[in-house]
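Here the complex is missing one protein chain, while the rest keep their positions.
Each chain gets a letter, A and B, in the order it is written, and its residues are counted from 1.
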């Protein structure tokens, strides 16, 4: 889940009596699964929450380029190199689609970028973990993209039209990502001892951070209730996490890898796996900037932005000169 | 089979150019000045890596020793690489990367155009596919060079500095030796020297629009396409690129 701990604006779900006519009409449209479009009336809190959520999602895609980009120049074959590059390029594309969706709500991409670089807006905690061996590229595709898809598939039905359309496009592209990750894991798991060691090491390090992607339990949160009512959140964090675990366990088994959780077992009664919660203290530390890679990730984004300023300004200056010449000639 | 050796050398030159430049361009992924440029650069790198697979794949076939494109890319040392020095130079700032790209694309677009009529059908086929991609590359890199050259004072100064740094590496693309003579004789590839006039016209036009000044010194560095003397940069690039294949020989990835 690329948008974690998004603070829902407002004070919680209003009763129908508490709603204004506009709010009631809006909620009826959402309940009927009608898409809300940019020029439609919407509650200020809905708009503010969406900007936070879509913005954080977009930032996650962009920062998410970095851990995988870390291996583009070291990919072991020409084909793996091309596939990884295409995948990381897709992340840039996803970030772009999402920034555009956010822009329909009255905020600019540059404003959102400044929010990210100043630390006022967050990105997913997962990208503050390092990619240390080649199997990590497999694990990121398999687990991280797998967890992201878990959240993004339902979000295709989200109430806000531009967000929904961005998610539809992203989901189509994302499926290749998870598959390429699992494909790498299969090669590693079936490979040499060293490769199997890499695969297990990657799973060991990425398992709990992947579970953290869904965020802490929010079943009692009034803010989540509001986001669910607005259909900008479709499932609770716990539901998604459970679905992810249930899906991933047989996949790990097929690879012959061990999920690093002694408490992991099938619960016949629930029809689902029991599993250990991740270390939430660690999670909140990472969110606060104390993850293994927070500083490096932000430094890389700041450098790209600042070093690129002259390029953005230069191309714009040329475009304006050209347009002025054209106007003068008319 | 002297001609097969020459053909192998020629194919390495084509494949290593696209491999090394593609690798360099891929280093930008996630770090470009703006998302749209990040995506565009990745497309260029992807095209170049794709072309590498064709050129080096054919090189391995021609060599006849069972080496694949991956073997050639990941298991040769620097002295066996045949790319021009221009391709292995560091990215520098975004302007230097785009200037290098344009100077290479301009050559590549002309070269591939000629190779489309190669007497070797395999070469002609690769050239036909690659030339479509490179036609777009040169348009895009050319436009960007113009935009930045004619942009702000700062962007102009940076582009002029990039051109001054890179220009001494342009000449090597037009050097000829006995490999080229053998290719000309067999009708496989043109004499690189014969591309110079068209190249100069194209480059002068774009750099003129970019308000940049082409250095007058005609000296040029060489040693890449013959493998005699690469820059120090290539070894570091290979150290990264070949790491896994070297550290875990024989593994399947």
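Note that contacts are C-beta pairs under 8 Å (C-beta built on N, C-alpha and C of every residue); 3 or more make two chains touch, one makes a residue touch a chain.
To be clear about the criterion, contacts and distances are computed from a predicted model.
Novice: Match the chain absent from this complex view to the correct UniProt protein name in "Formate dehydrogenase subunit alpha", "SufE family protein", "1,2-phenylacetyl-CoA epoxidase, subunit B" or "Potassium-transporting ATPase ATP-binding subunit".
Specialist: "1,2-phenylacetyl-CoA epoxidase, subunit B"
Novice: Of the residues A:192, A:217, A:251 or A:276, I need the one that contacts the missing chain.
Specialist: A:251
Novice: Out of B:76, B:100, B:140 or B:225, point to the residue that touches the absent chain in the complete complex.
Specialist: B:140
Novice: Which of these, A:26, A:46, A:182 or A:230, touches the one chain of the complex that we don't see?
Specialist: Selected residue, touching the omitted chain: A:182.
Novice: Over the whole complex, note the residues of subunit B touching the chain we left out.
Specialist: Residue positions of subunit B that touch the missing chain: 34-36, 39-40, 43, 46, 50, 129, 136, 139-140, 143, 147.
Novice: Residues of subunit A in contact with the chain that isn't shown?
Specialist: Its contact residues with the unshown chain are 35, 37, 39, 79, 82-83, 86, 89-90, 93, 96-97, 100, 103, 108-110, 146, 161-162, 165-166, 168-169, 172-173, 175-176, 178-180, 182-183, 247, 250-251, 254, 312-313, 315-316, 318-319, 322-323.
Throughout what follows, only the chains that are shown with their structure count from here on.
Novice: Between subunit A and subunit B, what's the gap in Å when you average each chain's C-alpha atoms?
Specialist: The answer is 36 Å.
Novice: Quick check on the complex: what are the subunit A residues that touch subunit B?
Specialist: Touching subunit B: residues 62, 65-66, 69, 72-82, 85-86, 88-89, 92-93, 95-96, 99, 134, 184, 187, 191-192, 194-195, 300, 303-305, 307-319, 321 of subunit A.
Novice: State the interface residues of subunit B toward subunit A in the complex, per the touch definition above.
Specialist: Touching subunit A from subunit B are residues 19, 23, 26-27, 29-39, 42-43, 45-46, 49-50, 52-53, 56, 69-70, 73-74, 93-95, 144, 146-148, 150-152, 154-156, 158, 240-241, 243-245, 248, 250-253.
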